[in-house]
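Apart from one protein chain that is not included, each protein chain of the complex appears where it belongs.
Let's turn to chain A:
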Amino acid sequence: MAGYRDHKFSGSRDDYEKRLAGSTTLYVGNLSFHTKEEQIYELFSKCGDIKRVILGLNRITKTPCGFCFIEYYDREDAHNAIRYIGGTRLDERIIRTDWDAGFIEGRQ
């Protein structure tokens, strides 16, 4: 659970840790550039009800660039996604999952 950190987070480290501990949002990395939202929905819905998916986009070309945020309604569902989906394949790539402190507009 120690890997990913949002380096742009404005606020203290403690603050950040606190938000992580209550988060229902995941960061998902190592996606294929061709993976579409609907595939992400299909796979991650297996752990529960998804509130929204935000595809990471390249700042200039506005195309997917290999990561996304997934927000669940329940923390336990998000936790299960980390437990069971992290390290398995989507579009034949091994994806990684981690907690995220919550998506803020502009982080794509």
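Convention: a residue touches a chain if its C-beta (ideal position, glycine included) is under 8 Å from a C-beta of that chain, and two chains touch if they have at least 3 such contacts; residues count from 1.
Note that contacts and distances are computed from a predicted model.
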item: UniProt protein name of the chain not shown, from "Nuclear cap-binding protein subunit 1", "3-methyl-2-oxobutanoate dehydrogenase (2-methylpropanoyl-transferring)", "Probable electron transfer flavoprotein subunit beta" or "Trafficking protein particle complex subunit BET3"; value: "Nuclear cap-binding protein subunit 1"
item: For chain A, the residues touching the chain missing from this view; value: 1, 34, 36-39, 41-43, 46-47, 49, 52-53, 55, 79-80, 83-85, 88-92
